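Excerpt of the complex: some chains, original placement.
To keep things simple, chains are lettered A, B, C and D as they appear, and every chain counts its residues starting from 1.
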Amino acid sequence: MNVWLQENSWDEVEVLKEKSGGVIVIPVGSTEQHGSHLPLGTDTMVAMMLAEDAAKKTGIPVAPPLWFGWSPHHMVLPGTITLRPEVLIEVLYDVIESLSKHGFQKFVVINGHRIVNIPWMQISAERAQRVLGVKVVLFDPAYMSKEIVPQLGYGPVGHSEEIETSHMLYKHPHLVHLEKAQDNPVQKHELYSVDPAYPGDTLCYVPSTIKDMHKSVDAAGGTTGIPSKSSKEKGQIYHDHVVDNLVKVIERLKI
Amino acid sequence: MNVWLQENSWDEVEVLKEKSGGVIVIPVGSTEQHGSHLPLGTDTMVAMMLAEDAAKKTGIPVAPPLWFGWSPHHMVLPGTITLRPEVLIEVLYDVIESLSKHGFQKFVVINGHRIVNIPWMQISAERAQRVLGVKVVLFDPAYMSKEIVPQLGYGPVGHSEEIETSHMLYKHPHLVHLEKAQDNPVQKHELYSVDPAYPGDTLCYVPSTIKDMHKSVDAAGGTTGIPSKSSKEKGQIYHDHVVDNLVKVIERLKI
Amino acid sequence: MNVWLQENSWDEVEVLKEKSGGVIVIPVGSTEQHGSHLPLGTDTMVAMMLAEDAAKKTGIPVAPPLWFGWSPHHMVLPGTITLRPEVLIEVLYDVIESLSKHGFQKFVVINGHRIVNIPWMQISAERAQRVLGVKVVLFDPAYMSKEIVPQLGYGPVGHSEEIETSHMLYKHPHLVHLEKAQDNPVQKHELYSVDPAYPGDTLCYVPSTIKDMHKSVDAAGGTTGIPSKSSKEKGQIYHDHVVDNLVKVIERLKI
Amino acid sequence: MNVWLQENSWDEVEVLKEKSGGVIVIPVGSTEQHGSHLPLGTDTMVAMMLAEDAAKKTGIPVAPPLWFGWSPHHMVLPGTITLRPEVLIEVLYDVIESLSKHGFQKFVVINGHRIVNIPWMQISAERAQRVLGVKVVLFDPAYMSKEIVPQLGYGPVGHSEEIETSHMLYKHPHLVHLEKAQDNPVQKHELYSVDPAYPGDTLCYVPSTIKDMHKSVDAAGGTTGIPSKSSKEKGQIYHDHVVDNLVKVIERLKI
C-alpha cells in the first residue's frame, strides 16, 4: 500500500478513504537552518517520516507535505524560508476544506517544526472544526515525547539538538554531517523555557528576534543543545515512541 | 500614582513614561461564561488586577484593558463574546504600535484568559518585535503558577475552578456567588490535557467544538474543576505569587 | 440591578435578556489626548456613563466598553492609541455577531468619540444588519445634543472643550484638572466645520494630519474650545439631555 | 482644454499638471435605482458634471469617474450595483496613490452619491493623507447646498427628489422622464433624518435594510421627496451654487 495521497490516482484514493475511517494525516514542517550538521528540511522530513510509518500501521493516507512553516527567527541564516502565519492559517484551512469535501472528516496535523507552528495551526484547526464540522487534532513530537526524552538521557528541547539529530540519523543518515555538529547546551533562564515539559513558572513562547538569534548563531552556528550525544539507536527508540503515540491517536479517531 | 493610562492626561503620561523605563503592561482577557458563580468578565478582571498591583509596585503604566478575547467554544452559553483571532492579532498590534510611537518599547501582555488567547498573541507579538523593533513578552497566569498551584492543594487548570474562584474571592468577592458553584472534577484523558503543567505526552490544544462543550455544560453549567475548594486566603497567596513573577519580569525589562 | 454584562454570570444574563426586549448597548470610545485637564479615556468614559444611566432606567444590559477608537490625528500627543478603522469594523461586527447568537437583536452603539468613530461604525452596522438580520443604531452625543448645547451657552464642538469638560466634571470630577485647562476658541473656516450642527455649506470631515495637529497642539496643548466656561451643573443638564434621548431610542427599540 | 484625464495623452497630462497647482478632481458616484424618472447613473453624472464645470473654470484635470459606490439598500430595485465599502476604500486609495506618484498632491473627491459614500471615503482619505503625505478633501453636494436648497423652496434630502431631478433636468434632460416621477414627501421621524442640514438631535446614518427599503419602494417606486416641484431653472441655480463652492475649494488648494 502506498500511503502518500499524491502517489495514488483518484480511484485508489476512494479505496484508501473507505479503509481510513475518514482519517487522514497532514505533515507540516519548515525549511529552516538546522545548524551545519542537519539539512534545512529536517522539520518537514520529521513530520513525513512519523506520518508515513503511522499511516502504514493504520492503513490511512497521508497528504502531500507542506515544506514551509513559520520561521521568522531562523531567517538569520541562509536557506530559511518563512511564511507569514496569517498565510499558513489559510493554507492549512484550504487543504482541510478540500479533503473534507471528498469525505475525510478527521485530520491529524503533524507539526515537525515544534512549538513555532502551533499558534497558526490552532487558529486554522478551530476554524475548520467550527465551519466545516470536522475534527482536527494537532500532533507535535515535542509534546509527544515528554516521557521518552529524559529516559534517553537527552536534555530539553533546543534546536538541531540530540533529539532531532538522533531522529535524522535513524531515518536519513546520509543527510546528517555529525562531524560538523557543534554543542551548545541549553541555558537556563529564570521564568523562561521553550521546552513543553518545563515544570517551572514561565513566560509564553514568542519567536526570538533576529538580533537575539545572532547571539546563538555566533555561539554554535544555529544549534542549541548537545548533538554530540546523538545516536541512531536512540533515534529509533524516540521515533518508535512517537509513532506509537501517533498510532494511538489515529486508532482512536477511526472509531 | 494612578497607573491606568486612561485616567491620566497626556502630560501625566509623559511623566509616567520617564519613570517606566519604557515598559508598559497591556491587560487582555475575555467576556465569556464562567459558570453560574463567576461573572463573564472574570478573565479580564484577572488580567487587570494582576496588572494593577504589579504596576503599582514597579511604577509603570497599564493600558486600558481589552475586554474581548478568543472564546469560540464558550459561545455555548449566553453573554459570551468572541472575536476572530485574525482580528485580535490586529487589535493588539495596533495598540503596541501606537504606544511604541510614544516611546514605549517593552510590552508585557497579560493574558487573563489562559491558553486560548496565546496563539493570536504570539503571532501579534512576533510581528510587533520584527516590524516595530520593540520587545513583547506574554504573561499568562496559568503558566506563571505552575509552582504554586500544587502547593495550594489545587488541581489542574479547568474553567471557573478553584484557582479562578479563589482569585476572584480575594479581589472581587461581591461578584462571586459561591453558593451557585458546581463541582466538576477535571477528567483525565490519555494523551490530552489543557494544563500547561501536564507532565505526560499530549496533543496540542485546540478550542473545543460547541458540540463537545454542550457535554461539559450539561455536567456542571460551564464549570470544570472543584470551585468548592476555593478560599479567599488561597486566592491571595495565588495572587501574590503571580504578581511577584510579574514584578520580576517587569523589573528585568526596565533595565 | 447590575447593568454591566461583564459583572453578571451567564444565567443572570439570561434574565437580563428577557427583560431587555432584545436590546443591548455597546459603549465605544477612544484612548486619546484630551488636553492637560482631561484624562485620555474621556471618550470611553463618556460612552460608559451615558450607557450606564440609560440602561438603569430601561432595564437593559451594557456590553463591556471598547477603550480603543480611530484616533490617527491625536497620535500627535503621548498616550493616544489608535486602531485602524478596518480593524475596528471587524471588532464591532464580531461583538454584535456574538451577542446576536445569544438572542440580542437590537444594538445601540454609543460613540463617545464624536464624529471620528462614525465612519467605521456605519460600515460595521450596515454589514451586521444585512448579514445577521439585526437592527443597529448609532448614538453619538455630538449629534444628540445639537438642541441643548446652544441653550447652555456653549460653542461648537471642539476637543476637550466646555461640553466634554462639564460632562466629566459632573461624573468624574477627580479626573479633571480644570486649573490646567487652556482656552482655544474654535476658529471659523469658510466651508468647513467639525460641528454636526453647522448650518452652512461645508466639506466633509477627514481626520487632520499630524502636521496640522501640531499647530493646534502648540496653541493650547491639544484643546480646542473654551473649557474655562465649564461647570458641573451644566454638565449634569447636558448629561440628562443626552440620556433622555438615549432612553427614548432604547424604549422605541424595545417595542 | 479637455479636462478629462482619460482623453489626454501622457504629455498633455504633464502640461495640465503644471497648470493645476497639483490639484486634481476625482468624481465618484454610484449606479443605483433613482425612481422611474431618473437614470441609474444619476449620482455619477452629478459628480461628473460638477467636476467638469469647476475644472474648466480652474484649469485642473478630472480623473475618470468611478461609476460604482456603496448602495446596499438600493439593491432592492433592478440595475443597482454595490461594492463593499472595504473594497471602495482600496480603490480610491490606489487611484490617489497612482496620481500622487505623478506629482498630484491635492485631491478633491466629489461624492455624487450623498452621505452614503462618505464613510469609506473618510477612511480612504485619512490613510492617503497619512501614508502618502497628500491632501484630500471630500466634496459632497448635499453638504455643499445646505444654504441654497431652502432658498429654492426645496425640501430636505431624499432620493431622486426635486434637487436631484432639477439638477439632471438642467444637464441631462433627455435622461429624465418627469412624467413617470412619483411624489413621496420626506417624512419626519423623531431623532432621525438623513438631511445634513437637519438642526435637531439625531441618530447617525446607517443604510437602511432591504426590508425597510421595500416599504419606501412600495410607496413611490424608489423615490423620496417631491420631484414634481423640479425645474430646469432651479437646477441651474443649484448647479451654479455648488460649482461656485467647488471652485472656491479648488482655488484655495491651488495656492
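As a convention for this text, a residue touches a chain if its C-beta (ideal position, glycine included) is under 8 Å from a C-beta of that chain, and two chains touch if they have at least 3 such contacts.
Note that this is a predicted model, so its numbers are computed, not measured.
Asker: Copy number of the whole complex, given 4 identical chains are placed, is what?
Answerer: My count for the entire complex in this file is 6 copies.
In this text, only the chains that are shown with their structure count from here on.
Asker: Give the chains in contact with both chain B and chain C, ordered by label.
Answerer: none
Asker: At what distance in angstrom does the C-alpha mean of chain D lie from that of chain B?
Answerer: 49
Asker: Averaging over Cα atoms per chain, report the distance between chain A and chain D in Å.
Answerer: Roughly 56 Å separates the two chain centres.
Asker: On chain B, where are the residues touching two or more other chains?
Answerer: none
Asker: Based on which chains are in contact, what kind of graph results: line, ring, star, complete or other?
Answerer: Topology of touching chains reads as a line.
Asker: Can you name every pair of chains that touch?
Answerer: A-B, B-C, C-D
Asker: Taking the complex as given, what residues does chain A use to touch chain B?
Answerer: Interface residues on the chain A side: 72, 85-86, 89, 111, 118-123, 125-126, 129-130, 136-140, 143-147, 190-191, 197, 199-207, 209-210, 245, 248-249.
Asker: For chain C, which residues count as touching chain B in their complex?
Answerer: Against chain B, the touching part of chain C is residues 4-11, 13-14, 17, 31, 33-41, 44-45, 63-68, 75, 77-84, 87, 90-91, 94-95, 98-99, 101-103, 175, 177, 180, 221-222.
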